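Below is the structure I would like to discuss, written out as structure tokens.
One chain of protein is taken out of this complex; the other chains stay put.
Note that the chains are named A, B and C in the order they appear, and that numbering of residues resets to 1 at the start of each chain.
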Amino acid sequence: MPRMRMNQAISAAIADEMRANPDVIVLGEDVAVAEGPFKTSAGLLEEFGPLRVRDTPISEMGFLGAAVGAAATGLRPVVEIMFVEFLGVALDQLSTEGAKFHYLSGGQVTVPLTVRASVGAGLGFGTQHSQTLESWVVGTPGLKLAVASGPATAYGLMRAAIRDDNPVVVLEPRRLYAQREEVTTGEAGIIALGQARQAASGDDATVVALGSTVGTATEAAADGSWSADVIDLQSLQPWDQDLVYASVARTGRLVTVEENPLSGGWGADVVAAVAADLFGELKAPPLRITAPDVPVPFGKELEERYMPSSAYVGEQITELLDTGRVPPPWWQREENTP
Amino acid sequence: MPRMRMNQAISAAIADEMRANPDVIVLGEDVAVAEGPFKTSAGLLEEFGPLRVRDTPISEMGFLGAAVGAAATGLRPVVEIMFVEFLGVALDQLSTEGAKFHYLSGGQVTVPLTVRASVGAGLGFGTQHSQTLESWVVGTPGLKLAVASGPATAYGLMRAAIRDDNPVVVLEPRRLYAQREEVTTGEAGIIALGQARQAASGDDATVVALGSTVGTATEAAADGSWSADVIDLQSLQPWDQDLVYASVARTGRLVTVEENPLSGGWGADVVAAVAADLFGELKAPPLRITAPDVPVPFGKELEERYMPSSAYVGEQITELLDTGRVPPPWWQREENTP
Amino acid sequence: MNTPLERREALQQDRQVRYERMVEIRALENKVQDLFDEGLVHGTTHLCLGQEAVAVGVAAAARVTDQVTCTYRGHGVALALGLTPVQLLGEILGREAGSIGGIGGSMHLCDPEIGLMPTFAIVGAGIPVAAGAALTAQVRGTDDAAIAVFGDGSTNIGAFHEALNLAAIWKLPVVFVCENNQYGEYSRIDLTTPVEDIACRAESYAIGGTIVDGQDPDAVAEAVSSALDHARSGGGPTLLELKTYRYAGHSRADTAPYRPDGEFESWYEKDPIVNFGRQLLDEGVLGENGIDEVQATVNARIDAAVELVLDSAPTPVDAMFAHVLAP
Partner (left out) sequence: MNTPLERREALQQDRQVRYERMVEIRALENKVQDLFDEGLVHGTTHLCLGQEAVAVGVAAAARVTDQVTCTYRGHGVALALGLTPVQLLGEILGREAGSIGGIGGSMHLCDPEIGLMPTFAIVGAGIPVAAGAALTAQVRGTDDAAIAVFGDGSTNIGAFHEALNLAAIWKLPVVFVCENNQYGEYSRIDLTTPVEDIACRAESYAIGGTIVDGQDPDAVAEAVSSALDHARSGGGPTLLELKTYRYAGHSRADTAPYRPDGEFESWYEKDPIVNFGRQLLDEGVLGENGIDEVQATVNARIDAAVELVLDSAPTPVDAMFAHVLAP
């Protein structure tokens, strides 16, 4: 099992799919010659040539739209949106065109498109380059959405996304690109979309995490005075109700750990579903641990506070278990309100 | 109290603010000479002239961006996005620029911008012109979001939005434009942003509705074998926790009625907050009544089925009260899954 | 009734069929307006009356394996490409017989067999998508091409600019066909667009830009053909501006009160059907009673289609759950 960084795992996943299928192409700003601003397409131009690996002009609407058209006519484009915020200039092509083509062709046209985007805070990129923005994507029937939590899931989800016949968005927490771990490559490493993964086991709570917060939650669970199932959701649309429900049915407590602001965050969907369907099984109120409702601040210390840390996750869960009540978030304790 | 249609109420609200403040201007496609595709700017060009009421080229990114710039330098633009889907070609200016200017100026710049958009199904406009898409807007710190539920709230929210020093999105359920009611105009008719309204009172449940579903929920409550507080949320960001919590604390049951698909819908935020903060007070699981996770279909009968009807709301709530369990949605009963 | 493919082939081979198809488009659009006025059409609809030569010229020039994107004002292009009146009316009236089973309505047609990609209700959106279809041809090394058909008003939106730039730099085999019908919704083009001729915008991308008489199906077919040849031979994209005129209002109930007096009349002198009919008579392609015969054939066809569709099964409710995701 090779040990690799997450950006290497992504490059490897794309390369493996490109080897397997000549229809897979790669588009994006500086993905070819420069091998991607985050080196997530290393070696691709060299191996697959300029017909299949292309640097684009700065025009996300244009090249994402072209990718939709290419996908609808037989290719399997992998498009890089360098920072997820740039979807703000291109969302129409993803959500209103690509996601609806299959429906609007009566099933005659498929759009096997993969849209990769880097997300999240922690590297000092500032307010316009540090959000996670799952909410822009999640309420769109016709789209799938997966989020990598490290090299192995990045590899496995990327390959599944490229093989899928639907438009799939894969979000890559930017601050994990340099993280290393052993990665099962090849067919065995592929992770089915819609399937979650149990990252740790325990009895006191079910902690559902996504992307960058999987590590945070796992660390918190390892340190804790309590033990929990930590579930790496991996896919957000669709999400794995079976695994989450089975765990909550056992632990009786649900906690979500989210890097996004509270409002509109993905955890609300999970909490709402569990509260509806497992009402009788809950021993404590569901707890969402999130960032505050503020734009992502610059500054190392501020950014670190903005994102839930493992210590903070640990404290919040401890208090939930101790009191049976949802503890106030750190900013309320410090009397800060956005 | 004049009786007016919702589009007339909107025109009146804008006109009243334009009279009160010469900085208010109106921009959009065919809002001037043609008085708006839905006649929501009737009389404005005539009264306020072409300097302040302007038809734009088809370029939502361009004119929304111009509105952000105008707002940041002292005007109070009211921008029409004809169908909310068109935000897909312009979201950057709303969410990544306008919403963050105040923050990114250290409070030196304000952006008193109002973005109006028509939303929703029911008029046969098809998949790309029938969504509600609150989810594109709601998770953005720095933005406010209000939704009209009829002529009176359209008037009151519009005036509040134009007066607000922040970017405010006001969504207008398209199929209510022709609805009539008496409208309190003038200062007394203004509705503070962030404040909900109790549309009906009762004991068995708290039914939280928004926009087009307010009428649906109120009708269901009037017919029902049960009685409920029906709350017209009016604002979604921020939303009125006080009113909702006070009601749920009394009724012990929460139901949201949403026109959007289940995934990513606004009701999840409300349910998650209530489940966390009023866990002990809930007598039954929270119920979300929504549209299915499918693109909005064309065809009168399909569209009508797509949107929750008052009969359906009535049945679902009845079953919740009878069984103490969340009833399956209609499509599950009919063994349809998207 | 012929299949879409047969209809397309006939049109490509035969100028009389092109004439007939223009007559069919007009008759069908008028029928849609009637059905709308009778309250039988749910929702909205955008007619291409007056623009028939564009549709037919494009379809005559394109190969069946070329891909075409067009807009909500796409009934004409769809029929010209080969979509049958039943497929079209079925869609507009929400029947299973519609080209996508009635789930889409007037703005959403599609038939991959004849190269009709899903049509677009978002202004400008089809332009980059056509570039993408051309990318497929380029990557696969076929000599297929793509065509984007869009309006004059759409040339002010970012997607137009981005698509042309991308296609130019990659020399994609795509032809950008701007139907300049003088209006975007209720606004005359000069109120929103500072240039007289949209073709001049080609210079921003160092590609060819040509003004074409959009009222003449032969001229359209020729211009599109030569742009397609250029594209197929690796020369990259071309922008064609087809000058034409929208006879009806923007959509359904719009009576176009904003039109200056006499404008409609002066364009009607250039009516594509009247003129092309006259030309085919002169050439002897149409016989003495040819015009009336074509009209009668077409009317019968449309009437039969309307009857068939009105009698056919409406789209069932559970169709909304199909094709959300590919398996």
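Here, a residue touches a chain if its C-beta (ideal position, glycine included) is under 8 Å from a C-beta of that chain, and two chains touch if they have at least 3 such contacts.
Since we're looking at a predicted model, the values are computed, not measured.
Colleague: List the neighbours, among the chains on screen, of the chain that has been left out.
Modeller: Every shown chain touched by the left-out chain: A, B, C.
Colleague: Thinking of the whole complex, not just what is shown, which of C:10, C:27 or C:191 touches the missing chain?
Modeller: Answering carefully, the residue with contact to the hidden chain is C:191.
Colleague: Give the residue, chosen from B:39, B:54, B:180 or B:325, that touches the chain omitted from the document.
Modeller: Selected residue, touching the omitted chain: B:54.
Colleague: In the full complex, which bits of chain C touch the chain not displayed? Write them out.
Modeller: Touch with the absent chain occurs at residues 156-162, 165, 168-169, 191-195, 200-201, 203-207.
Colleague: Tell me which stretches of chain A touch the chain missing from the display.
Modeller: Interface residues of chain A facing the absent chain: 29-30, 33-34, 37, 55-62, 85-86, 88-89, 123-129, 292-295, 297-303, 305-306, 331, 334, 336-338.
Colleague: When the complex is taken as a whole, what residues of chain B touch the one chain not shown?
Modeller: Residues of chain B in contact with the hidden chain: 25, 51-52, 54, 56-57, 59, 61-75, 77, 89, 92-93, 96-97, 100-112, 141-142, 144, 165-166.
The rule is short, and it goes like this: only the chains that are shown with their structure count from here on.
Colleague: Report the chain whose CA-based centre is farthest from the CA-based centre of chain B.
Modeller: C
Colleague: Taking each chain's centre as the mean of its C-alpha atoms, which one lies nearest the mean of all protein C-alpha atoms here?
Modeller: Closest chain centre to the overall C-alpha centroid: B.
Colleague: Between chain A and chain C, what's the gap in Å when you average each chain's C-alpha atoms?
Modeller: It comes to 40 Å between the two C-alpha centres.
Colleague: Give me the residue numbers in chain B that touch at least two other chains, ranges are fine.
Modeller: Within chain B, residues 61, 85-86, 88-89, 127-128, 293-295, 338 contact more than one other chain.
Colleague: Among the residues of chain C, pick out those that touch two or more other chains and give their numbers.
Modeller: 103-104, 108, 120, 122, 158-159, 324-325
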